[in-house]
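Only one protein chain is missing from this complex, and each of the others stays in its spot.
Now for chain A:
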Amino acid sequence: MVLKAFFPTCCTLADSGLLVGRWIPEQSSAVVLAVVHFPFIPIQVKELLAQVQQASRVGLAVLGTWCHHQQEPEESLGHFLEGLGAIFSHEPWLQLCRERGRKFWSCKATHQQGPGVPGVPSKDRVMLIFYDQRKVLLSHLHPPTVLPDCQFGEVTASTEGLAAIFDTVSRSEVLFCKDQFDEGPVRLSHWQSEGVEASILVELAKQASGPVCLLVAYLLSLVSAASACRKANMLVSMLLDVALGLTLLSWLHSSNRIGHLADALIPMADHVAEELQHLLQWLMGAPAGLKMNRALDQVLGRFFLYHIHLWISYIHLMSPFIERILWHVGLSACLGLTVALSILSDILALLTFHIYCFYVYGARLYCLKICGLSSLWRLFRGKKWNVLRQRVDSCSYDLDQLFIGTLLFTILVFLLPTTALYYLVFTLLRLLVVTVQGLIHLLVDLINSLPLYSLGLRLCRPYRLAAGVKFRVLEHEAGRPLRLMMQINPLPYSRVVHTYRMASCGCHPKHSWGSLCRKLFFGELIYPWKQRGDKQD
């Protein structure tokens, strides 16, 4: 296998020294994490590595030497570097070399115990892969499929493919605490030495934000035990919700909008009631050219008209209090836009209560009629519904039973068009109201479950959410090792929404389209607010 050396881009300008990192034998890759500069005492380097290994549970070791020189290296430096291989023995021993200002590198990987003559080191082909250490440290790799054993907490670093590289870098944070500018026995070079913030204000803000972030994290941990990203999503969604609600509140209370709304509400309710009356008058006549049964038509029509008359009286009774009620309801918008939308949906349900009542009356009548028709139709064919066995059995009826049954069947059949028409009209109105309510609920659901923090992170810091990596081949010269640049491939927006979407309140309807049509046909009442798993009526 080709030996892959993952080298951080921040160390390409570092001075000569030792390479420190992790060797993954299964993939034949060496992940270089830092460069230890001269002068150093080998015992102290080994101590530091043991310390970091204990804290991070990543198997760190000295992987080889790094040589960054002006011109051709002196002989003594070459011998010195080879001598280091004897002190820090590692299989294989990497020797990376670069001339200042030149683009092309030279790499050697030697094995001490080769298959050939013992003592003569054997060489391997080496491939250099540069990676941005800070981005790989901060990013979170999203695997394409969730494996079943991912649920357990990994104690040691993984060895599977690219996840191993990301794991190694993120677990070795302890190593990056000290760099070459700090006082200490060992001088390291890694991404921290690339340059800290140049502005004192940014540094102070970072120091101050530490305790604030801790406090917010603690508060969120009280709410739920989800991961940091989900907590941030919840917080941002809630904040946006409250902000939108306050905007709505300020808009409502400016220039007396509530008063205008209250003044417009009563005439609107009156208008709706008038339209319903016109509709009933139309049904009582000859709607769409159909001929109705006059007596039943008049009875049903007058019943519904009286109902509307009662409703209008109640509305007029409530009219002096409407403005006060609306003002207080408008205040609830400061809790969030979702609260205001839910209250709007409830107000709509209250104002269209008469439509709901009409639907229930029409549906019950129609349902009774359909039940009667089906039972009498069975009588026609000489069959009966066996309640005990829940099936249709044959039955011999007496002559007078058959006679009365046939009469009733005829009456019901001839009255069917009238009842069916009333049922159809009121069901359509009810479905319209339910659709509007459903749309409001969808909007509330969207505001609640959209992961805004993750989307913002994907927009501003795309390397934080990684779907994978991509490689770019850098300038190549024959005889030199191949150099590749590894960059992070960010997660597409659709996957961000899919992965981080918060649980919606589960307002998916219980029925499929087929069962809905069946219920409508048989006149069974539809309850749109019943969820899956609720107890059956």
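Basically, a residue touches a chain if its C-beta (ideal position, glycine included) is under 8 Å from a C-beta of that chain, and two chains touch if they have at least 3 such contacts; residues count from 1.
Definition applied: contacts and distances are computed from a predicted model.
For the omitted chain of this complex, the UniProt record lists the protein as "Phosphatidylinositol N-acetylglucosaminyltransferase subunit H", which is one of "Phosphatidylinositol N-acetylglucosaminyltransferase subunit H", "Serine/threonine-protein phosphatase with EF-hands", "IBH1-like N-terminal domain-containing protein" or "Protein transport protein SEC23". Looking at A:469, A:485 or A:526, the residue that reaches the missing chain in the full complex is A:469. Residues 1-2, 4, 25-28, 125, 127, 129, 147, 160-162, 468-471, 473, 476, 482, 484, 489 of chain A touch the missing chain (whole complex, contact as defined above).
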